[in-house]
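As you look at this complex, bear in mind that one protein chain is not there, while each of the others sits in place.
Then we have subunit A:
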Amino acid sequence: MRRTTGRLLRGIALFSALALGATACGGSDDEGSDQKPVSAADLKAALDKGGTVTVWAWEPTLKTVAADFQKKYPKVKIDLVGERSGDKHYTALSNAIEAEKGVPDVAQVEYFALGQYALTKGLTDLAPFGADKLKDKYTAGPWNAVTQGSDAVYGLPMDSGPMAMFYNKKIFDKYKVAVPTTWDEYVDAARKLHTADPKVFIAADAGDAGLTTSLLWQAGSRPYQVDGTTVKIDFSDAAAKKFTDNRQKLIDEKLVAPITGWTDDWYKGLGDGTIATLPSGAWMPANFVTGVPNASGDWRAAPLPAWTKGDKASAENGGSSLTVPTLGKNKELAYAFVEYANSGDGVQSRIKEGAFPATTADVQSTEFKNKEFEYFGGQKANEIFAESAANVADDWSYLPFQQYANSIFNDTVGKAYVSGTKLADGLKAWQDASVKYGNEQGFTVEK
């Protein structure tokens, strides 16, 4: 009996070893780092041959682009998977890359998250496809973001997000409150609106990493310094204090609605007048049109409030590129689509639907500046965005692991929104947690 048990155990051990071997074989070596040059003729041949391109992107204007592209190249099918945005998008993308399965051919990646994917070799260098020759087509900020300061090109800029303040004119007119031009006036306007109608809040803010970093950027704070693998994280400069003092007032007096962005409540709030302003990137109009159709005509764009009266400094918020993941198939087709959408004919159709392009010629064209936004009551909103774009300070950098840092923003800074923790202390906790993670990941992190 004992011998049988022994043999059984040995059998189980053997089986598990085999099974383990089978599972462990999943990992494979680096690939795709030596991408051969792809000529225009190669791209043409691939397009004629046809195939399917899976695109993970939430940018609403890509629907038309995909349809037009398929019309132009009937053998190519664009499988646009959208809806997923923010954390979930990156979680899914990272998982697919990690699992080496189900990786899309094209993925939308915001500028803040590019660094992480570029660093881990998750994205194809598009320079061999001819992307490096497109440099002069794009505005400087987005181009710097997609190249990450190297010769490689990790994606083509889709849009850029010079910030503006969108405001619900109907609400401001109704309560006869002046549209704020500085952040101090913003707090005053918040008080007036909320006193006039306790259901109205100046903004929705339940703690948003993207907005926080953008406003710090505008204020002149530079919390992240990145030099290769040496990283410095410091939220204690004077400009950061300007930001925390101001925002703390809004939080303490409960002047911002605790609604998380991009939720149903949020869209509802934008539509029904609960949320009076939205500081955001210039790519927002297309989202207004699709997400809050019932408030068409209520909203306008205005320059982002300044930190000191007359100061024009602006910042970027969001903005993304289309990238070609290393593990995607059909790279020629994928690049052809990316090129079409962000450099070719797709740009015009996207502008028509309210996108803010990253192509210099389009941003500077009079036609673009004179475009009247029906949603904003015929306002020429692009003038404001172009002005903002010209005033974005370009010495800002994100962390090479910003995506992770943003995922723990609510664990740390979020406390300031729901308990007695001060915003400045929340930022300090965020800093500490980011430093810890950076060190664990092999970066040299200085405080």
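Everything that follows uses one rule, which is that a contact is a pair of C-beta atoms (placed from the backbone, for glycine too) under 8 Å apart; a residue touches a chain by one contact, two chains touch by 3 or more; residues count from 1.
Quick note on the criterion: contacts and distances are computed from a predicted model.
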Candidate names "Sugar ABC transporter permease", "TIGR00659 family protein", "Membrane protein" or "Biotin-dependent carboxyltransferase"; UniProt protein name, chain not shown: "Sugar ABC transporter permease"
Of A:206, A:239, A:289 or A:393, the residue in touch with the unshown chain: A:206
Candidates A:80, A:119 or A:196 - the one touching the absent chain: A:119
Chain not shown: contacting residue from A:98, A:173 or A:446: A:98
Footprint left on subunit A by the chain that the document does not show: 1, 3-4, 7-8, 11-12, 15-16, 18-20, 22-24, 87, 91, 94-95, 98, 116, 119-120, 206-207, 229, 257, 259-260, 263, 265, 268, 400-401, 403-404, 407-408, 410-411, 414-415, 417-419, 437, 440-443
